[in-house]
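For this depiction, one protein chain was excluded, whereas all remaining protein chains were kept in their positions.
For clarity, chains are labelled A and B in written order, and residue numbers in each chain start from 1.
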Amino acid sequence: MAEAHAVALPGAPSFFREKVLLGMGWGEYLRSLATPWNALAAVILVVGIPLLAYRFAAGLGATTALTQAYPWGIWIGFDMMTGIVLAAGGFTIGATVQLLGLKDYHGIERSAILTAFLGYLMAVFGLLADLGRPWNIVQAMFNYGSASPLFEVAWCVMCYTTVLLLEFTVPFFEWMGWRKLHAVLKKMLIALTVLSVIFSTMHQAALGSLFLLAPTKLHPLWYSPFIFIFFFISAILAGISMAIIESTISHRVFARQLTGKHVDVDGLVVGLGKAGAVVAFAYFFIKLQGVIDGHAWGHLLTGWGALFLVETVGLVLVPSMLFAYGARHNKAKAVKVAAVMVIGGIILNRLNVSVIAFNWTSATRYVPSWMEVWISLTLVTLGVVAFRWIVNRMPILREDSAFPQGH
Amino acid sequence: MRLTRRGFLKVATVTAGAGLAAAGTARAAGPAPVDPGLPGVLVDTTRCAGCRACEGACAEVNQNPAPDAAADLSVRRDTSQHVFTVVNQAEGPAGEPRFGKKQCMHCLAPACASACPVRAMDKLPSGPVVYDASRCMGCRYCMVACAFDIPKYEYERAAPRVRKCGFCAERQAAGLEPACTSACPTGAITFGKRAALLDEAKRRIYAEGSRYVRRVYGEHEVGGTSWLYISDIPFEQLALATGMPERPYSDLVAGALSAPPFVMTLWPPLLMGLYAFSKRRTEIEQKEDHHG
Partner (left out) sequence: MTSDFLSIYPAKLMEYGLGVTYLLLFIPMWRYVQGGRRQEAAAVASTRRDAERWPAVAVAAPWPSLGWFQVPAGVALHPGHTWARLEADGLVSVGIDDFAQRLVSPTTVELPRAGALVMQGEGAVALGDGRRSVPLVSPVSGTVVSVNRAVAEDPKLLQNAYGTGWLFKVKAPRLEADQRQLLHAGAARHFLDGEAEALAMRASPEVGQVLQDGGAPVDGLARALAGDDGWEALAREFFHTEKGTP
């Protein structure tokens, strides 16, 4: 792995070679890219990127299955809403390390922030693909529709993505060797973390309050005046679970970077499992309280009720117990399985609210077109590819010896 | 014990959130008085002959394609991106045809205007709810929010717009009636001040005894709409949406939207307090380590 000092090779563009090509020549580098995962990503992107271009050229009608009855599809329901909630690891782990002082989690903090940053970028790209007049997105900066929860979402997402960008510049400046800028940003980290929790609270909740304006359209089991609290608590839960999954995968995939340095990921995972158990337990009960508050318990016996129970009992309460078991008996495997279940439950919840249980009285149902699905897949793939590119070069999982992490 | 801190954070958040929600929704004690000068339209479906002159006038003024003369009115029709108003047929109490005109209701507290993040959907002080494509970014949240499912989207265009009845705002500004009300030959739809029309509607209901359904549709729906309907058959049969709350939609989000300023104010001391607390504990631990 190329180290942080630039050595001037005669005639060679040393910075580019060292930093970008990982010290290899072009031929060698391109050969190193021939892996099965990269082939899969290439297939997805080779179809997906022209599809994106086609969507902007031909319009929404030609590429999506959206109708007058279903104005929001999976680009909103999955790419934007689910993408944003799955990127919640940034503020949860950031707060855990910087504000709760649990320095043990520093080993996974930067990758969680990177996941969040790329997740938000991908959510914004998904949004731009979905907007009918995306060039007018800047109008939100001049026309203040402040009665709208979507206005709050737009502003908070803008501000939060900026905060994430600034947090990301800390490892970026280490990679570039820009010490002064790095020192400045490092000092701002506490303030940035506080801001990230504030903005995340506001927009994770606001994404839920979007549906407050659809009381006749969202099924009573999901519609609640407290939906914004549910979205916020589930975001914290998603952050914990995504941190578990993402750090496990990263530390395995990028194990080469970590030789000689020991980060007890399983220990951290078990610790996160403890938090996950308690948060999931509480989340399950407040969801039930929401149903009672809305006088909607009668619906539990219907088909919609079955879907609701799968989402809450199957994918919140059961993983809560699994988290507890894994935390108590130090079984990281159980915690990881529980995390996957929780993420599945949260994805199901966001899709239920935005697409599945939305317009529940309607005779027609929305099924995304293959192009919508492929473009969603493309955006996720772009995010994963960017993640790998950055982690392979910048001190996200490993420590740059020129910038020791003095706690 | 680290879980204590996390538990504290979680409990504090939920408590704060619940408190804010309760505080927000506890507002709006009663309906605010409506400006009596606001325009309205009274639709008396017992007087509608189904001639569809209103559809034709609307299409002409808004430069939409002329309505299909051969359309079967008994098949439920909906507005679309080229059709801002439709007339649907139903059966009256004695088997005679009844007709219901469907168009934007121009709510007093419009959900679409509440929803729009850039005020492309906006309520004019003079009453009509109008659309400005130059501000619209095409998020289609107005379509999600409207309880009457009125806004329709031009999915087929490269620069799509949201399309709906604009209450002929420009004509009204020039002192004219909307095109549909001036075209109506039977006086089924009458334009005037909403307060006066509401009185007239109730007068007709009480005067005619058991003829009408004893409710003015649009008086309380979603906090009140500019278009008022009276009918002698149930409103659902006329393809009018029912079952929506009587609270204005803007009230539904008021609670959640009042939270951000509190979050911005309370979170910094809460979080910095946690930070100071955990820092202090770490310092004490380290001191104990050195002495131990």
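Heads up, the rule we're going with is that a contact is a pair of C-beta atoms (placed from the backbone, for glycine too) under 8 Å apart; a residue touches a chain by one contact, two chains touch by 3 or more.
All of these numbers come straight from a predicted model, not from anything done at the bench.
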Contact with the hidden chain, among A:L185, A:M202 or A:A324, goes to A:A324
Looking beyond the chains shown, say which of A:G101, A:G119, A:P215 or A:G239 touches the absent one. A:P215
Which of A:I292, A:V367 or A:A402 touches the missing chain? It is A:I292
Of the residues A:L100, A:V170, A:V278 or A:I396, I need the one that contacts the missing chain. A:V278
Suppose we count only contacts with the excluded chain; which residues of chain A make the list? 104, 215-216, 220, 260-262, 264, 267, 270-271, 274, 277-278, 281-282, 285, 288-289, 292-295, 297, 323-324, 327-330, 401, 407
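The working rule: only the chains that are shown with their structure count from here on.
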For the pair chain A and chain B, the C-alpha centroid-to-centroid distance in angstrom is 33
So in the complex, the part of chain A that touches chain B is made up of which residues? 57-62, 64, 66, 68-69, 71-72, 95-96, 98-102, 130-137, 139-140, 143-145, 147-154, 190, 193-194, 197-198, 201-202, 205-206, 208-210, 212-217, 225-226, 228-229, 232-233, 236, 271, 274-275, 278-279, 282, 286
Residue numbers of chain B touching chain A in their complex, please. 2-3, 5-7, 9-10, 13-14, 17-18, 21, 25, 78, 80, 111, 113-120, 133-141, 143-145, 147, 149, 152-160, 241, 243-245, 249-250, 252-253, 255-257, 259-260, 263-264, 267-268, 271-272, 274-275, 278-279, 281-282
